[in-house]
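One protein chain omitted, others in place.
Chains here go by letter, A and B, matching the order in which they are written, and residues are numbered from 1 within each.
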Amino acid sequence: MTEKNSKLNDKSFKMTIIAIFIPICLISIIPLWVIFVASFTQDKAISDYGYQLWPKIFSLEAYTYIFTTPGLIGRAYLISTIVTVTGTIVGVTLMSMLAYTIAHRNFKLSKGLGFYVFFTMLFSGGVVPYYILVTRYLHLKNTIWILILPLLINPFSVMLLRTYFRRLPQSLFEAAELDGAGEFQIFFKIALPLSKPAIATIGLFSILSYWNDMYQALLFIDDQRLYPLPYLLYRIIFEHNIIQEGAQYTGTITPYQSVRMAMAVLAIVPILSAFPFIQRFFIRGITLGGLKGE
Amino acid sequence: MVKFTNKRRWTKRKGQAVSLYLMALPGVLVITIFCYLPMPGIILAFKDYDFSRGVFGSRWIGFENFRFFFASGVAWRLIRNTVGLNFLFMVTVQTCAVIIALLLNEIYEYHLAKIYQSVLFFPHLISWVIVGYFAYAILDADRGLINSIISHFGFGKISWYSEPKYWPAILNFISLWKGLGYFSIIYLAGMVAIDPEYYEAVRIDGGRKWHEMWYVTLPFIKPLIYINVFLALGRIFYGNFDFFYNVVRNTGQILSTTDIIDTYVVRTLTVLGDFNMAAAAGLFQGVCGFILILLANWVVRKIDSESAIF
Partner (left out) sequence: MGLRECLINCIKFLLKGVFEMIYKFTFKRFLALWLSLLFTLSVGIVFTSYPKSAASADIPVLKYYYVCDIALPEDLKEVQDAANEILVKKIGAKIELHPLSFHEVTTKIPLILASGEDADIVSLSNFCPYITAFQTGGLLALDDLLPKVTPTLWKKYDKKVWNAVRIKGKIYMVPNNNPGVSYPGFWVPKDLTDKYKFNWKNADSWEAWEPFFDAILKNEKDVIPILSTQDYWGRLWFPNYYGYDSVGSVSAPSGQPLVVVKVNDPKRRVIAAPFTDDYKAAVELARKWYLKGYFAKTPPTEAEMMTMRANGKFAAFAVPFVGEWDTTAMANNEWGGRTILQAKIKGKPPIITTGTIAGSGNAVCKASKHPDKALKFIEQMHTNAALHNLLNFGIEGKHWVWKDKTRKLISLPEGVTGRTARYNPNTYWQFGDRRLQYFMAEGDIDTAKRVAQAMKSAVYSPILGFIPDPTPVKAEIAAVSSVAQEYGEPLEKGLVDPNDPMRGLAVFQQKLKEAGIDKIVAEFQKQVDEWAAQNLQ
């Protein structure tokens, strides 16, 4: 019967899947593993032997180097976390509400808003006008807000969300409306719970864009106490591409390569640890409920 | 009675609209401030900016700022590379992402699926700077990984960084490697929400896996595919600067196939320090993308008006 057929299908299918996925996974994991290993390798060994799958000569020098640079690492982690968490939560809320209005079928402005959002992906005013706006008119230079506000709304995410929302069955909404529900209630009680995977995706993208952002800091932050993590790490490394002509002080040799790797590890690890939490939303079957009653 | 209901309906609709306005307001505010307020600045593309006279008071110099781009003799090549490579990347990544998402969707052991998915996502987390290092470690003519393997088997070493012809393929591979996990998540999120009843229906009709995918899954994520393609088209004139800068590294010999508008503009900016020229290039990229989008939207509307963006 169909059962037997699908079982057979499953077997050969599974084989195919494994055959495809194993090499892909290897290609995806190995670089990360190599980075991790390199961060614990002695710099000289990287230079001599290249990147290896296991530390040729184990060493903590990269991490020592980073953590003994006059102690701003902790603060940078804090700033990055605050910015990411606040930004993501607020941003996801704003974006989902906005996407909802764009996806709404009975709303006059929906198409207009959609275009309004989308247009920003095509054109931007350029660095100088943006800089002038932020520093002279908004006075947001060197504040924590400039790290959060500009990235709150990601047009790509909004358009994605709108597409997800559109696909939700219209009947649900009509039923709720007849029951006398207000828009907010429809949004929170119906639309959101059904879109958990989408929201999770958007949240993930938001987290990533905040965590890795260096551009806002590069332009607007001079105060070292407000440096987000990637920017601080970037500065620590690039501080040492110095003038070749006589520095005044002598320092010790910077373990360049391994420090860069350690830097990458430090930036990636927090995201990796957040991953399991997001994962829950990508399991098939969880979000169904909908018409069948909750 | 009728009158009464109408009134109720009307206030309700008004109330509804108000709620919607309120929902949209904060988001719109943010976009307006950070994206639309600086936008008039794009007029700098036509001006010689002097801050003491402000954006609008500065001298109008027409298309002078565009000259550096078009008179350079490489304009066509830059456009070809930018658009061509972006198009190649888009097609490759989207196709593979859909396929991978389809496959992931079929895995019933959730834990395994979780693992595959997370792992696929790792490359996206690695910054382009590091990707550049790896590319060098692999492609270095003397000690790179590939050349070591090739010479081990007796073939001659290839100087990868000197041959432009290999680079579209190399770049495509790297772009795929980095973007696969990212985009497949988007598609997977869409597939996860499909009501299993549809699959049941197909199975009852005697269909197999392939039919399930073709008649149920794919149509459901069609809108997602459209939007991804659309957005990619709109940005097709904008190259991924970090990617090219760190992997290609302005290596002279391969510029003929790898130089894109963005890297050219930044190089010029480094040499001349003239922001107006960068604004001009940006304007050009935006306008081209915009026209392309309008065209694409018009085409899509003819085929399947539901899916058109506007």
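The criterion applied here is as follows: a residue touches a chain if its C-beta (ideal position, glycine included) is under 8 Å from a C-beta of that chain, and two chains touch if they have at least 3 such contacts.
Just so it is clear, the structure is predicted and the values come from calculations on it, not from any experiment.
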item	value
Contact residue for the chain not shown (choose from A:Lys11, A:Lys108 or A:Lys189)	A:Lys189
Residue among A:Leu140, A:Ala175 or A:Ala274 touching the omitted chain	A:Leu140
Contacts of chain A with the absent chain, listed as residue ranges	43-44, 46-48, 68-70, 72, 82, 85-86, 89-90, 93, 127-128, 131-132, 135-136, 138-145, 182, 184-185, 187-189, 192, 218-219, 222-224, 226, 235-257, 260
Contact footprint on chain B, counting only the chain that is left out	19, 22, 26, 49-52, 64, 67-69, 71-74, 132-133, 136, 139-142, 144, 159-162, 249-253, 255-256, 259, 264, 267-268, 270-275, 277
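FYI, only the chains that are shown with their structure count from here on.
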item	value
Where chain A and chain B are represented by their mean Cα positions, the distance between them in whole Å	16
Chain A-touching residues of chain B, taken from the complex the two chains share	15-17, 19-21, 23-24, 26-28, 30-31, 33-42, 44-45, 49, 51, 55, 100, 103, 105-108, 110, 113-114, 116-127, 129-130, 133-134, 137, 143, 177, 180-181, 185-186, 188-193, 195-196, 203-204, 206, 208-209, 220, 223-224, 227, 231, 234-235, 275, 278-279, 282-283, 286, 289-290, 293, 309-310
In the complex, chain A residues that touch chain B	2, 5-6, 9-10, 13-14, 17, 20-21, 24-25, 27-29, 31-32, 34-35, 50-51, 94-95, 97-98, 100-102, 104, 106-109, 111, 113-118, 120-130, 132-133, 138, 149-150, 152-153, 155-156, 158-160, 163-164, 166-167, 182-184, 187, 194-195, 197-198, 200-201, 204, 208, 212, 230, 257, 260-261, 264, 267-268, 271-272, 275, 279, 281-288, 290
